[in-house]
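Note that this complex is displayed minus one protein chain, with the remaining chains in position.
Now for chain A:
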(Lines give C-alpha, C1' and ligand atoms only; values in the text may rest on other atoms or scores of the structure.)
Protein backbone atom coordinates (compact mmCIF):
# COMPACT_ATOMS: atom_id res chain seq x y z
CA UNK A 1 0.00 0.00 0.00
CA UNK A 2 1.31 3.44 -0.88
CA UNK A 3 2.11 5.59 2.14
CA UNK A 4 -0.53 8.18 2.93
CA UNK A 5 -0.24 10.81 5.62
CA UNK A 6 -3.19 13.09 6.31
CA UNK A 7 -3.46 16.00 8.73
CA UNK A 8 -7.00 17.23 9.07
CA UNK A 9 -8.10 20.34 11.00
CA UNK A 10 -5.29 19.96 13.55
CA UNK A 11 -5.49 22.38 16.45
CA UNK A 12 -3.05 22.45 19.34
CA UNK A 13 -2.38 24.57 22.39
CA UNK A 14 0.56 25.16 24.69
CA UNK A 15 -0.27 26.20 28.23
CA UNK A 16 -3.79 26.97 27.12
CA UNK A 17 -2.67 29.18 24.23
CA UNK A 18 -3.76 28.03 20.78
CA UNK A 19 -0.82 27.80 18.39
CA UNK A 20 -2.15 25.54 15.64
CA UNK A 21 -5.49 26.78 14.38
CA UNK A 22 -6.55 24.09 11.98
CA UNK A 23 -3.84 22.55 9.81
CA UNK A 24 -4.83 20.61 6.71
CA UNK A 25 -2.19 18.74 4.76
CA UNK A 26 -2.16 15.56 2.78
CA UNK A 27 0.99 13.73 1.66
CA UNK A 28 1.71 10.58 -0.30
CA UNK A 29 4.75 8.37 -0.41
CA UNK A 30 7.40 9.73 -2.77
CA UNK A 31 6.38 13.34 -2.20
CA UNK A 32 8.41 16.08 -0.62
CA UNK A 33 6.50 18.89 1.02
CA UNK A 34 8.12 22.02 2.41
CA UNK A 35 6.55 24.19 5.07
CA UNK A 36 8.00 27.67 5.06
CA UNK A 37 7.25 30.74 7.07
CA UNK A 38 8.72 33.40 9.28
CA UNK A 39 9.61 32.71 12.94
CA UNK A 40 6.80 32.31 15.44
CA UNK A 41 4.13 31.15 12.99
CA UNK A 42 3.72 27.65 14.48
CA UNK A 43 5.99 25.57 12.19
CA UNK A 44 7.96 23.83 14.94
CA UNK A 45 4.82 23.41 17.02
CA UNK A 46 3.35 21.44 14.14
CA UNK A 47 6.40 19.14 14.11
CA UNK A 48 6.31 18.60 17.89
CA UNK A 49 2.53 18.11 18.01
CA UNK A 50 2.71 15.48 15.25
CA UNK A 51 5.31 13.53 17.24
CA UNK A 52 3.33 13.92 20.48
CA UNK A 53 5.51 16.18 22.59
CA UNK A 54 3.90 16.31 26.07
CA UNK A 55 4.09 20.12 26.17
CA UNK A 56 1.49 20.44 23.41
CA UNK A 57 -2.12 19.52 23.74
CA UNK A 58 -4.03 18.60 20.62
CA UNK A 59 -7.53 20.05 20.97
CA UNK A 60 -9.05 19.16 17.62
CA UNK A 61 -8.45 17.41 14.32
CA UNK A 62 -7.01 14.10 13.17
CA UNK A 63 -3.68 12.81 11.91
CA UNK A 64 -3.54 9.46 10.16
CA UNK A 65 -0.70 7.45 8.70
CA UNK A 66 -1.93 4.76 6.32
CA UNK A 67 -5.34 5.09 7.90
CA UNK A 68 -4.07 4.62 11.45
CA UNK A 69 -4.92 7.33 13.97
CA UNK A 70 -1.57 8.70 15.17
CA UNK A 71 -3.06 10.98 17.80
CA UNK A 72 -4.35 7.97 19.71
CA UNK A 73 -0.83 6.61 20.01
CA UNK A 74 1.99 7.17 22.50
CA UNK A 75 5.11 8.84 21.17
CA UNK A 76 6.99 5.55 20.77
CA UNK A 77 4.02 3.95 19.00
CA UNK A 78 3.90 6.81 16.51
CA UNK A 79 7.58 6.24 15.82
CA UNK A 80 7.08 2.52 15.34
CA UNK A 81 4.12 3.24 13.06
CA UNK A 82 6.61 4.99 10.76
CA UNK A 83 6.80 8.64 11.81
CA UNK A 84 10.22 10.21 12.27
CA UNK A 85 11.02 13.70 13.52
CA UNK A 86 14.50 15.13 13.03
CA UNK A 87 14.58 17.68 15.79
CA UNK A 88 15.77 21.23 15.79
CA UNK A 89 17.33 20.80 19.23
CA UNK A 90 18.06 17.11 19.87
CA UNK A 91 18.58 16.14 23.53
CA UNK A 92 22.01 15.32 24.90
CA UNK A 93 22.05 12.12 26.93
CA UNK A 94 25.20 11.35 28.89
CA UNK A 95 26.19 7.76 29.51
CA UNK A 96 24.22 6.34 26.57
CA UNK A 97 26.35 5.81 23.50
CA UNK A 98 25.09 6.72 20.08
CA UNK A 99 25.33 3.12 18.93
CA UNK A 100 23.55 1.66 21.99
CA UNK A 101 20.77 4.18 21.49
CA UNK A 102 20.36 3.40 17.82
CA UNK A 103 20.44 -0.32 18.39
CA UNK A 104 17.72 0.03 21.03
CA UNK A 105 15.64 2.06 18.57
CA UNK A 106 16.04 -0.53 15.82
CA UNK A 107 15.33 -3.45 18.14
CA UNK A 108 12.26 -1.70 19.52
CA UNK A 109 10.83 -2.09 16.01
CA UNK A 110 11.98 -5.64 15.48
CA UNK A 111 10.70 -6.95 18.80
CA UNK A 112 12.04 -9.50 21.23
CA UNK A 113 13.69 -12.54 19.77
CA UNK A 114 14.25 -10.78 16.45
CA UNK A 115 17.03 -8.36 17.44
CA UNK A 116 19.48 -7.20 14.80
CA UNK A 117 22.82 -8.99 14.98
CA UNK A 118 25.62 -6.85 16.33
CA UNK A 119 27.80 -7.39 13.25
CA UNK A 120 25.03 -6.44 10.86
CA UNK A 121 24.20 -3.38 12.92
CA UNK A 122 27.79 -2.18 13.05
CA UNK A 123 28.23 -2.71 9.33
CA UNK A 124 25.09 -0.70 8.56
CA UNK A 125 25.98 2.06 10.95
CA UNK A 126 29.51 2.38 9.64
CA UNK A 127 28.44 2.63 6.03
CA UNK A 128 25.79 5.25 6.78
CA UNK A 129 28.19 7.26 8.89
CA UNK A 130 30.63 7.21 6.03
CA UNK A 131 27.95 8.53 3.68
CA UNK A 132 27.35 11.39 6.09
CA UNK A 133 31.07 12.04 6.45
CA UNK A 134 30.89 11.34 10.18
CA UNK A 135 33.94 10.24 12.11
CA UNK A 136 33.71 6.64 13.37
CA UNK A 137 34.23 7.79 16.94
CA UNK A 138 30.71 9.25 16.93
CA UNK A 139 29.36 5.72 17.29
CA UNK A 140 30.94 5.42 20.71
CA UNK A 141 30.35 8.93 21.95
CA UNK A 142 27.51 9.69 24.30
CA UNK A 143 24.33 10.65 22.50
CA UNK A 144 24.71 14.21 21.19
CA UNK A 145 26.82 15.12 24.20
CA UNK A 146 29.32 17.79 23.24
CA UNK A 147 28.32 17.54 19.57
CA UNK A 148 28.42 20.79 17.61
CA UNK A 149 25.18 22.04 16.07
CA UNK A 150 26.14 20.56 12.70
CA UNK A 151 27.16 17.23 14.23
CA UNK A 152 23.81 16.95 15.98
CA UNK A 153 21.95 17.54 12.71
CA UNK A 154 24.03 14.93 10.94
CA UNK A 155 23.31 12.56 13.78
CA UNK A 156 19.58 13.13 13.27
CA UNK A 157 19.95 12.22 9.62
CA UNK A 158 21.99 9.15 10.57
CA UNK A 159 19.13 8.02 12.81
CA UNK A 160 16.65 8.60 10.01
CA UNK A 161 18.72 6.46 7.65
CA UNK A 162 19.08 3.65 10.15
CA UNK A 163 15.44 3.63 11.26
CA UNK A 164 14.01 3.74 7.74
CA UNK A 165 10.70 5.53 8.51
CA UNK A 166 7.69 6.12 6.22
CA UNK A 167 7.11 9.79 7.00
CA UNK A 168 10.03 12.04 7.83
CA UNK A 169 9.55 15.45 9.40
CA UNK A 170 12.68 17.59 9.28
CA UNK A 171 12.38 20.50 11.68
CA UNK A 172 14.82 23.28 10.74
CA UNK A 173 17.41 20.66 9.85
CA UNK A 174 19.29 23.35 7.91
CA UNK A 175 19.70 25.82 10.77
CA UNK A 176 23.27 26.20 11.94
CA UNK A 177 24.74 24.23 9.04
CA UNK A 178 27.53 25.53 6.86
CA UNK A 179 27.21 24.93 3.14
CA UNK A 180 29.26 21.70 3.12
CA UNK A 181 27.26 20.19 5.95
CA UNK A 182 24.06 21.34 4.27
CA UNK A 183 25.02 19.46 1.11
CA UNK A 184 25.83 16.31 3.08
CA UNK A 185 22.51 16.46 4.90
CA UNK A 186 20.68 17.10 1.61
CA UNK A 187 22.45 14.11 0.03
CA UNK A 188 21.33 11.98 2.92
CA UNK A 189 17.73 13.06 2.37
CA UNK A 190 17.90 12.56 -1.39
CA UNK A 191 19.36 9.10 -0.94
CA UNK A 192 16.38 8.22 1.22
CA UNK A 193 13.81 9.44 -1.32
CA UNK A 194 11.61 6.61 -2.38
CA UNK A 195 8.13 5.82 -3.59
CA UNK A 196 6.91 4.77 -0.19
CA UNK A 197 8.47 7.53 1.89
CA UNK A 198 7.19 11.09 2.31
CA UNK A 199 9.13 14.10 3.60
CA UNK A 200 7.84 17.16 5.37
CA UNK A 201 10.60 19.75 5.46
CA UNK A 202 10.08 22.63 7.84
CA UNK A 203 12.39 25.49 7.10
CA UNK A 204 12.86 29.16 7.41
CA UNK A 205 15.01 29.51 4.35
CA UNK A 206 14.94 28.39 0.78
CA UNK A 207 18.57 27.27 0.72
CA UNK A 208 18.00 23.60 1.68
CA UNK A 209 15.37 23.47 -1.07
CA UNK A 210 18.09 24.21 -3.61
CA UNK A 211 19.46 20.76 -2.86
CA UNK A 212 16.28 18.89 -1.97
CA UNK A 213 13.65 19.73 -4.58
CA UNK A 214 10.18 19.89 -3.02
CA UNK A 215 7.05 18.90 -4.92
CA UNK A 216 4.83 21.13 -2.82
CA UNK A 217 5.50 24.29 -0.84
CA UNK A 218 3.22 25.59 1.92
CA UNK A 219 3.44 28.90 3.73
CA UNK A 220 2.49 28.99 7.37
CA UNK A 221 1.27 32.10 9.20
CA UNK A 222 -0.84 32.61 12.32
CA UNK A 223 -0.96 28.88 12.96
CA UNK A 224 -2.46 27.98 9.60
CA UNK A 225 -1.28 27.06 6.12
CA UNK A 226 -2.17 30.23 4.26
CA UNK A 227 -0.78 29.51 0.83
CA UNK A 228 0.33 26.44 -1.10
CA UNK A 229 2.08 25.98 -4.43
CA UNK A 230 4.90 24.26 -6.26
CA UNK A 231 8.67 24.81 -6.07
CA UNK A 232 8.28 28.20 -7.74
CA UNK A 233 6.61 29.47 -4.55
CA UNK A 234 9.76 28.79 -2.55
CA UNK A 235 11.85 30.63 -5.11
CA UNK A 236 9.61 33.67 -5.02
CA UNK A 237 9.73 33.69 -1.18
CA UNK A 238 13.49 33.56 -1.32
CA UNK A 239 13.67 36.43 -3.79
CA UNK A 240 10.95 38.67 -2.36
CA UNK A 241 10.46 37.62 1.26
CA UNK A 242 7.08 37.14 2.95
CA UNK A 243 5.66 40.67 2.75
CA UNK A 244 3.83 40.10 -0.52
CA UNK A 245 2.06 37.06 0.94
CA UNK A 246 0.97 39.09 3.95
CA UNK A 247 -0.23 41.89 1.72
CA UNK A 248 -2.13 39.55 -0.53
CA UNK A 249 -3.89 37.97 2.45
CA UNK A 250 -4.30 41.18 4.47
CA UNK A 251 -2.14 39.89 7.36
CA UNK A 252 -0.32 42.45 9.49
CA UNK A 253 1.12 40.23 12.23
CA UNK A 254 1.98 36.76 10.95
CA UNK A 255 2.96 35.31 14.35
CA UNK A 256 0.80 33.23 16.65
CA UNK A 257 0.60 32.98 20.43
CA UNK A 258 3.13 35.77 21.01
CA UNK A 259 2.69 38.09 23.95
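Basically, contacts are C-beta pairs under 8 Å (C-beta built on N, C-alpha and C of every residue); 3 or more make two chains touch, one makes a residue touch a chain; residues count from 1.
Operating definition for what follows: contacts and distances are computed from a predicted model.
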Protein name, per the UniProt record, of whichever chain is missing from view ("Response regulator", "Glycolate oxidase", "ABC transporter permease" or "Fe-S cluster assembly protein SufD"): "Fe-S cluster assembly protein SufD"
Given A:159, A:203 or A:222, the one touching the chain that is not displayed: A:159
Residue of A:39, A:104 or A:148 touching the missing chain in the full complex: A:104
Absent-chain contact - pick from A:46, A:65 or A:87: A:87
Residues of chain A (touch criterion as defined above) contacting the omitted chain: 51-54, 74-76, 78-80, 84-85, 87, 90-91, 93-96, 100-102, 104-105, 108-109, 142, 159, 163
